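Below is one structure, written out as structure tokens, with a few remarks after it.
The complex appears here minus one protein chain, its other protein chains still in place.
Labels run A, B and C following the written order; every chain starts at residue 1.
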Amino acid sequence: MNRLVDEIQLRVRYSETDQMGTFYNSRALEWFECGRTEWMRNRLGLSYAALEEKGVFLPLVEAHLEFQGGARYDDLLLVNSAAELHGRARFRFDVAITQAEGGRPVVRGYTVHAFTDSRGKPIRPPAWLLELIEKAASTDTPTPVWRPSHTSDDSP
Amino acid sequence: MNRLVDEIQLRVRYSETDQMGTFYNSRALEWFECGRTEWMRNRLGLSYAALEEKGVFLPLVEAHLEFQGGARYDDLLLVNSAAELHGRARFRFDVAITQAEGGRPVVRGYTVHAFTDSRGKPIRPPAWLLELIEKAASTDTPTPVWRPSHTSDDSP
Amino acid sequence: MNRLVDEIQLRVRYSETDQMGTFYNSRALEWFECGRTEWMRNRLGLSYAALEEKGVFLPLVEAHLEFQGGARYDDLLLVNSAAELHGRARFRFDVAITQAEGGRPVVRGYTVHAFTDSRGKPIRPPAWLLELIEKAASTDTPTPVWRPSHTSDDSP
Partner (left out) sequence: MNRLVDEIQLRVRYSETDQMGTFYNSRALEWFECGRTEWMRNRLGLSYAALEEKGVFLPLVEAHLEFQGGARYDDLLLVNSAAELHGRARFRFDVAITQAEGGRPVVRGYTVHAFTDSRGKPIRPPAWLLELIEKAASTDTPTPVWRPSHTSDDSP
């Protein structure tokens, strides 16, 4: 499976800039979402829209962001996403965003997702989904782009 | 000094919801910003707008979010912010957002800020600003609303 | 009934600015929404959230915006909204946003709304709602803040 499917390109929109001249910080979470969407379509072979239609939702329960460098309007960015199960009831994405030209880092971080039904009630992820995820995450997975040493549940 | 100055109210906008029926995750960072803005105006006695006019900028370098519960359109939320210097070159806000009615937690987290000039170049924070911050953070500071056990720089 | 209920105050958020240093254009529609929300709560005596719970939705079908002046981060704005039925199947808001200090105009425009059920299917507005609206719009209504000479259905 091709590593490229983990990586999407996007351009910084004018609407995503702020008066400091770089992107406003919350946009990074929106770009992370774009990365997840394509990771699921390409690696899982199941779009997140299709997953929701099957009654499985993946709301964020935790997010972490490190801002490493600016990105201006019209800059072309690479969003590199790696995913894995996080215990049996969590799904985690590690994301690194860099400038397409030159590779300068822009922002990195992760999101942790629960499995819920359409009303937000926690569910056990269906077996078929866990299999899909494990297969996708293991097949020729690129070295995770970033592995911070701390997460909210790695305490002993 | 009144604890209330640390706490602002805001209503969830329709534009901040998503098709899951709760607020979209990135909005939390925008609400954190609203909290910081009023914390500075009320506790520091200096608006962030005025600070930027003096040539001091506080871009985010790190953010952490834990999503604890939903919030729907028109829900009234309380944003409780506490701030402190984080070393000599960082400024940190700990934020807890709860439902105004009933107090159910919605999201908590923190943001860490650098001190830069208008071009984003790191600067030593001016002495007068450090004094203002220390005074504001120490005067009758409420118990920090949330103190996670991990941060990016508490490694030994 | 007090004219003030038509008018809300809001501060420009940093997230709403762009690299031109003023607010990004689409934010105006989000501010219009804040005005509608409070108009309905205050003038109609029925929040839009409550209206949706009753199965009546008011999606936008048309919007018009004229940008008259800038507004910077932390500027305090007044959002003045006037509403009226627009035929029997449309609801229209005319909005004017000005600087709270000095009164300089920022943006004005209107939105036209359909009445639909929760699936977006057009419905006849319930009689009780039409009565509420007519009463609210007629009672001591301030002179409409802005009445453009053209709308999509004023053709002869």
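Operating definition for what follows: a contact is a pair of C-beta atoms (placed from the backbone, for glycine too) under 8 Å apart; a residue touches a chain by one contact, two chains touch by 3 or more.
Just so it is clear, the model here is predicted, and its values are computed rather than measured.
Although it is not drawn here, the omitted chain touches the following shown chains in the complete assembly: A, B, C. Of the candidate positions C:50, C:65 or C:78, contact with the hidden chain is made by C:65. The chain not shown here touches chain C at positions 20-22, 25-30, 57, 59-67, 70, 111, 120, 148-152, 155.
Within the complete assembly, residues 11, 13-15, 29-30, 33-34, 37, 47-49, 52, 72-74 of chain A touch the chain that is not shown.
Interface with the hidden chain, as seen from chain B, comprises residues 14-15, 17-19, 21, 24, 26, 72-73.
In this text, only the chains that are shown with their structure count from here on.
At the chain A-chain B interface, residue numbers used by both copies make up over half of all numbers present, so the two copies contact each other through mostly the same positions. Measuring from the average of all protein CA coordinates, the nearest chain centre is that of B. Summarising the inter-chain contacts, the pair of chains with the most C-beta pairs in contact is A-B. Between the Cα centres of chain A and chain C there is a gap of 36 Å. Chain B and chain C have CA centres that are 30 Å apart. Averaged C-alpha coordinates give centres for chain A and chain B that are 24 Å from one another.
Along chain B, residues 29-30 each make contact with two or more other chains.
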